[in-house]
Every structure is written in structure tokens, then in C-alpha cells.
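In this view, the complex is presented without one of its protein chains, the others remaining in place.
So, chain A:
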Amino acid sequence: MPEQPTPPERPLPSMPPGPHLSGGGRAPEDGAIAATGMGGAMDLATEEGASLRKPLGGPDGTGPQDKPRSLWSDAWRDLRRNPVFIISGLVILFLVVISLWPSLIASGNPLKCDLAKAQEGSQPGHPFGYNGQGCDVYTRTVYGARVSVTVGVCATLGVALLGSVLGGLAGFFGGAWDAVLSRVTDIFFAIPVVLGGLVLLSVVTSSTIWPVIGFMVLLGWPQISRIARGSVITTKQNDYVQAARALGASNSRMMLRHITPNAVAPVIVVATIALGTYISLEATLSFLGVGLKPPTVSWGIDISSASQYIRTAPHALLWPAGALAVTVLAFIMLGDAVRDALDPKLR
């Protein structure tokens, strides 16, 4: 079979301006605002999510030749052979385990500090040395995983549920509700996220993680909602949905049985990458002094406090920063791998 030219990406003269994405994964008709305030990783996420719902062109999309398999079992077969997926999956598994049981690999108490040992380097039993307050950097880095993973997972769950329900309903029913929702997402996109976090969280006095999660859900749901809306609109035009409608299926049946399973892939990819960005956002807000507050053990707080001693004890900054970077990278890589596996064009 000769190589198929890829379907045209740019709109043809007769088409409305559309499929091309300007900043932050947005086709111009989507709304007045591009979603760039969340940073490059979120742009990457929305772009990857959006590219998943492009219609198939040519014989690639005409269906399976051999034993029929669902998109998901196909994707799973691909993923099991993908080293990137395996490595990032193992890293995430490790993170989850140590955030559930940090005492498995760190026997000390993260809040036990000895000022006499402040800023000392690596020693036997304390491989990462001590920070500016004389706390063991290794123990604190291990215990810091719990907060980061909790914030990331809770924020992502909240954002994904709220965003996909609102966006999905707007995409399915269209009309006035859709128009209102599009304008509301525009409003949220117009506020740069770090700025919104500073303003909102500076007035909250609670020292638990819930205000941070609440803020992320509040400012994060429009991202997922836009992706879910686009995905549902694309799926709705498929023949099998029209067939179901012709057979008299109710709205709820069409949504749950036909549209949701076929429209959920972009949401999952974006949510996975977003998880990484939320962890990074939590650290940024803690670094600015408005996110989590001591005595909570968090990488952001540790990096922030270590930045004062950067000349004399850089190790106290490098270890939590490294752990943070590896964590975020693992989630982005995982999302990337899942996207590749779910993209039928790459088959």
C-alpha cells in the first residue's frame, strides 16, 4: 500500500476557520481567550488531547482487518511494550507507595531537626545532608511525596469530574447552556493561574491542603471542559450515534453507552498530564508562600526555605527540586505514552 498522505490539517477555503490550534490548543471559534495561563505543560496537554479527536482519513480508519479489538485493549497492548510507559508507570507506582507508607524507606521523623547540624552535607545515614534548620533532607524529601501526590490526585479528580460533566453536557445539548459555558470558561482563562492562586490563597488562613485543591479545581476545570466539549461534539457526529438516535435511544443511553466511552480518551490524556502540572503548581504556590504552610512537609516549602541558603547548602534545594522534576516528568511522559497508544493514526 503506498504511503497515505496525511489528511489536510489546515482548513480548506470552503471550511470555516477551525481545526488549526492557536495558543493553548484552541481553534479560533472556540472562544475569545486561549488557555495559555497554565504554562507550557498544560498547553502540551490540551494540544495532545485535541489532536486525539481529529477525524480519521483514508483507509486507516475503515476498521480492523483481523480479530476486532476495542481501542482500549489495542492501546493496552501497545502500552505494555512501550518502555517510556513502563518506566514512568514504575516511577509513579513507587511514588504512590512511598506516599502511602513513607516509613518503608525513611525511618526518621521529618519534623525532627537539630540546629547544630544545620546546612551540613551528606553523612552516613543521612545521604542528602541537612537543610538550613538542621532537618534531614532525605526524610523530608520522602515525606514530601505524600502531599504532592495527594494534591495532584485530588485536584485532577475534581477537575476531571467537574470539567468533563459540564463540558460534556454543553457539547451534547448545545444551545444556550453551551454558549454560557463557553463565555464562563473564557472568564477563567483570562486570569493567569499563578496570579489567581496568589490572590485567592493569600486570604485563606487554613493550613490544610484543601484550599489549594479547591483553588486548582476552581481554575482548572475550564481546561478539561473545553477538551470534553470538543470531544463530545466530534463523537456526536459519528454514524453509530445517529443510528442509536434513529433506533429511539434516550439521551441518557446515548450519552452513557455510545458517547462517553468514545469521547473519554482525550480527557484521560489531558488529565494525566494535568496531574503533573498541578503538582508543579502546588510547589510554585508553596514557594511563593501562599500554598501549603509549615509544618506540612512539602517539596515546595522545602525548596522555598532552602533558597535562602542556596550559597552555602545547595544540596537542600537540589534534592527536593529533583524529586519534584522527576515526578512531574513521570506524569507528563505517562500522558504522552497513553496518547500515542490511543492515537489510531499512528497504527
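Methods note: a contact is a pair of C-beta atoms (placed from the backbone, for glycine too) under 8 Å apart; a residue touches a chain by one contact, two chains touch by 3 or more; residues count from 1.
Heads up, the rule we're going with is that contacts and distances are computed from a predicted model.
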Options "Tricarboxylic transport membrane protein", "ABC transporter permease", "Tat (Twin-arginine translocation) pathway signal sequence" or "Anti-anti-sigma factor": UniProt name of the undisplayed chain: "ABC transporter permease"
Residue among A:L100, A:L115 or A:L195 touching the omitted chain: A:L195
Options A:T139, A:Q223 or A:T284, residue touching the unrepresented chain: A:T284
Contacting the left-out chain in the complete assembly, out of A:A170, A:I213, A:V328 or A:L342: A:V328
Residue ranges of chain A at the interface with the undisplayed chain: 5-6, 9-13, 17, 20-24, 28, 31-34, 36-37, 39-41, 43-44, 47, 183-184, 186-188, 190-192, 194-196, 198-200, 202-204, 276, 280, 283-284, 287-288, 290, 303, 307, 310-311, 314, 317-318, 321, 324-325, 328-329, 332-333, 336
